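With one protein chain held back, the other chains of the complex are shown just where they sit.
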Amino acid sequence: MSEYILELKGVTKDFPGVRALDDVHFNVRTGEVHSIMGENGAGKSTFIKIITGVYTPDAGEIIYNGKPAVIRNTLDSQRLGIAAIYQHVTSYPDLSVTENIFIGHEKYNPYTRRIAWKELHARAAELLGQLESSFDPRVRMGSLSIAKQQIVEIAKALSVNARVIIMDEPTAALTNRESEELYKITENLKNNGAAVIFISHRMVDMFRLADRVTVFRDAKYINTWNRDEITHEKLVKAMVGREITQYFPKRNVHIRDEVLRAEHISRLGYFRDISFSLHRGEILAFTGLVGAGRTEVCEALYGITQYDEGHIYLDGEEIQIRHPKEAIDKGIGYLPEDRHGHGLVMDWELFKNISLALLEKFSRWKFIREDDEKKSAQELGDKLEIKAGTVFDKANTLSGGNQQKVIVAKLLTADLKVIILDEPTKGVDVGAKTAIFNIMGELAEMGYGIIMVSSEMPEVLGVSDRIVVMKEGRISAVLNTEETTQEEILHAALGEKKKVISHAE
Amino acid sequence: MTERTIRTERPWSWKRFFFQWEWLLVIIFILIHVVNSTLSPYYLNINTFIRTPQSFLDKAFIVLPMTFVILLGNIDVSVGSTVALSSVIMAVAYNAGLPMPLAIVLCLAVSTACGLFNGILMVKYKELSAAIITISTMTIYRGFAYVILEDQASGGFPEWFSFLGWGNIAGFPVMLIVFTVCAFLFWILLHKTTFGRSLYGMGNSMNACRYSGIRTDRVILIVSLLTGLMAGFTALFLTSRMGSTRPNVAQGYELEVIAMVVLGGVSTSGGKGRIIGPILAVFIVGFLSYGLGLVNISAQVLLIIIGALLIVSVTVLNVRIRKRKKKIPA
Amino acid sequence: MQNKQMQSKLKSLFSSTENFRELGLFFFIVLISLIIQMRNQTFLTLSNINTLLINGSILSILAVGMMMVLLTRGIDLSIGSTIAFSGMVSALTVSAYPSIHPLVSLLEGTLIGLGIGLIIGILVSRFNVLPIIASLGMMNVVRGMTFVVSGGRWVSAYQMSDGFKKIATGTFLGVNNLIVIAVVIYIAFYYFINHTRTGRQIYAVGSNPDAAEISGIPKKRIICLVYVLMGALAGLAGVLWVARYASAQGDTAVGYELNVIAATVLGGISLSGGSGKVSGLALGAILFAILNNALPLINVSPFWQQAIQGLVILTAVVVNVIVKRRNEYTALVRRNI
Partner (left out) sequence: TAQAAQEAAGERHAFVFKNTGNPYGEKQMEGFENGIEEQGFEAILRAPDLPTAEAQIKIIEQLIAQNVDSICVTANDYDALEPVAKNAMQAGIKMFSADSALNPASRMTHVNQADSEMIGRTLIQAAYDMVDGAGQIAILSATSQASNQNLWIEWMKEELKDPKYDDIELVRIAYGDDLRDKSVAETEALLRTFPDLECIIAPTTVGIAAAGLVISDKDLQGEVFVTGLGLPSEMAEYIHNGACPYMFLWNPIDVGYLAAYTATALSSEEITGAAGETFSAGRLGEYEIVDAGDEGTEILLGPPFKFDIDNIDEWKTVY
């Protein structure tokens, strides 16, 4: 009997054109949290999909409980007691929470074949209770927030009494407070004898939870360390392959005249009385809890939705934006929160994605000039250091960070004054994060006004000039970054009173 | 970090070049001519190739915009009814004293309006799928055709009107010439212009296009309008070939047209396929049924053959893709 | 106390958007029935309601199958042909062996439909042929086969045994067999789709096909199953159809698939899969049956009937959207941000 419950040796996996995993080793014991870290596209998700049988490896072996195991499909892995919470939520929006938790192993009466609803609902409520959330398990999954859906996913893993539980970036959509809950749950699981494989881009998660950490880079296995053997710097170096000295490469940009001003804009049921101003060269951060309405404000500024009241001024002139096209023409660009759904045509080549926002620039009399498109894609791609072979690479073959860069490249084709970035670093690795901040700095230097939505305190404090805090659809504070503290921001985001704290302007 | 450049040229790959649906269609197309000429001594002559298209090209006009509709991931089952309604209105208006050229304009205007009405409903009520909208308008348009003409036929068009469906210019049928022009225009529109690019984008990801500032509603409206307009063309040519019209003309055209588009390799989930495929499919189905008609095969056997062709060809396509995937497992 | 509970229950029934569609449809049906009743007093008589239900029963049975297919994001255009084929074959059998038991005929038709459904199911689930194409192809093939097996002949009333015709005209506890069969199928279906694992997995596959793949639901088998069930129901309907109209023809039920799809969609089953309820389905089928029954009754010119039918469908779906939007609006106002 080996000391490991699960061991993988020499695993290799090829996708058309990419090697996603190259001779990778990994093992995990019962009662331990083993974290996997690495850049976007390092192969982490692919690795766990091999463990769960979604993909079959091209080479290598899997040893489970000391015996070689053949995992051909997800049912095999479930039978072995492996449960996974995937990176992209894999729930059934039309089914109830209970069904989502128990799908595939529902209890039913063997004679009538009726699902034992009462029992399952009770058990679901119990599981949710264990996770310290108490919503009705009868409601439709689709009506829950992403965070709650995430909790249901965890409950699903709990429900099978799995011996190996895999979590792929479970904290990406959670707030700090919710993450804290998740830590507790994870520790409980570990103490009850489960082996937990934990994937995250957040260093805090790793240092808070992991007993050991394994790093992948460019599809290759780099090393495995005990938590107390490794420092933050060493870890970053292992992941990125070089030293990163400055995480928030903030430049000293000269802030110029006002470019955008919103006065008392409101949208029924989403936000109310939003006023702020943005200057050329400035980075204005919007922060708050998930669901505070930041995305809604951005979308209204960009013309995806309409605000009911209030005024927006661009360069001092009042403007009406009824459609994203008008926003772009007037000089406002938007990087959406949902990269896959809203940002990119995933099945499309790079150059087509990049030119999509401003097709008329790449055409004459409505006829597309592909050479212009490709040249521009090449230039922008090189400038932003997008990792791709040719401009024909499909967006869905790129890693998260590179996808994000493609969307930025798309924005840069247009002649913009204001760029709105909604959670630009969500699910993006350290290296790419720094690259994105670098780009933001450069853009600010060039005179763009930048709005950045973010829930990460350090990065909000690290890169912005001023901070707008939102709470329940209203602005609760406008703060000068240099004069504020994390506590003050949290207080504004969570605080009870609806008074606006402001020491900026 | 090392200097890297993204290349702008793609290495030529024989796999990518030869594994194209259109090649299979070309092979089928050639095969059909070979089979047909061995079957019937009347098949292999110049008249077959020049005249026959007249008998099946009427629907082909709708195949062009239907390709757009399906590329968008939508579907339009109201086209047959649109043909009926516009044709009936043209005939009634002509018989009520409207000069024929104006009646023709009216026909196109009505069909375009029908298409546009579908489009407006789609844009205004996004919650409804295109299928349910066009299922209802299909019933409504056909219903109005019945209201107008009851169970009568209407015709008596001037002599020159039959020129559209039967006449030749320089030895080529008018219909073939007009279709070639239309097909060329649609090809340009789809593959060379920003409009076509938006269309593909929307078929792949409606949201990504909206967030990129594409006027998606406008594209949907234009596609609906083109669908209506081309249905009007079909109405004109069909009416011209028959010399009269009834409320029940063009019944079942919608499914035939959709079948051809799909046989042409356009995916009904949107965003994939080229217009050349459906055009080839039109000629494949047309010549196949003409050739088999020359050996007087019965209509039911022809039904079976065309149904089987559809299933087999698409299955072959899928098996081929799966095989390719197997080699590099995904 | 009790009263209050009732009240809050009622309130939640009306305010929840989940039930909204069905209620809206229900009131629409009530409204339309009243209007018709004012025009023709015989509409709401027991005997007419009986007729209406008999005529609507075949459509309702087919709608059940179509609902399952639509739930998985599929579509089946072949059912008109399947009806004709299974009806023709079972009628030919009965005319050759008049002593055959009616139940055997029903079984025969069902099995034939099941076979056709199986072919479509395999094409869709194993060979990834799009449902619309697979069923469109089969529609042609099966229709052609119907003509071929019958050699262009019809099977007429006198060639059918009385027992066979009794399938559709006989009664069970005073209720016409067709209605009984439809009701039994609805009850069984309700149980199946809402309370069994397989039923729920049908929803799951349509709700998120990718998730179904990685969470170990036998997706292919489920997809195959819905076409098999649809085929079996269409086969059954074929026998019922032929027994009902006492005549089997090659061109039976041409284009009937569109009626079935329209009724299903009217009942709130989404074409994009995953959502829809049995109660909505039943109401959709009933509304469709009412239209077919009532328009001749209130002496609507036959030439207006089609247009009116279309307008009613369009109005029903559009009004539904508008009211839903209103609901969302009041929800937003209530949020009070």
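As written, the chains take the letters A, B and C, and residue 1 is the first residue of each chain.
Please note the rule applied: contacts are C-beta pairs under 8 Å (C-beta built on N, C-alpha and C of every residue); 3 or more make two chains touch, one makes a residue touch a chain.
From a predicted model like this one, the values you see are computed outputs, not experimental measurements.
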{"item": "Among shown chains, those touching the left-out chain", "value": "B, C"}
{"item": "Residue of B:20, B:168, B:193 or B:248 touching the missing chain in the full complex", "value": "B:248"}
{"item": "Missing-chain contacts mapped onto chain B", "value": "40-42, 45, 47-48, 51-52, 55-56, 58, 146, 150-151, 153, 155-156, 162, 165-166, 238, 241-246, 248-252, 289-290, 293-294, 296, 298-300, 302-303"}
{"item": "For chain C, the residues touching the chain missing from this view", "value": "40, 42, 47-48, 51, 55, 143-144, 146-147, 150-154, 156-159, 169, 241, 245-247, 249-252, 254, 292-293, 296-297, 299, 302-303"}
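To be clear about the criterion, only the chains that are shown with their structure count from here on.
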{"item": "Chain pair, most C-beta pairs within the contact cut-off", "value": "B-C"}
{"item": "Contacts with 2+ other chains: residues of chain A", "value": "none"}
{"item": "Where chain C touches two or more other chains, by residue", "value": "none"}
{"item": "Residue numbers on chain A that touch chain B, as the complex places them", "value": "14-16, 55-56, 58, 242, 302, 304, 323-325, 327-328, 334, 336, 338, 341-348, 350-352, 356-360, 363, 366-368, 374-375, 377-378, 381-382, 385-392, 410"}
{"item": "Touch list for chain C against partner chain B, complex", "value": "77, 123, 127-130, 132-134, 136-148, 250, 255, 258, 261-262, 265, 270-272, 301, 303-311, 313-314, 317-318, 321, 324"}
{"item": "Residue numbers on chain C that touch chain A, as the complex places them", "value": "18, 191, 195-197, 200-201, 203-204, 206-208, 210-217, 274-275, 329, 331-333, 335, 337"}
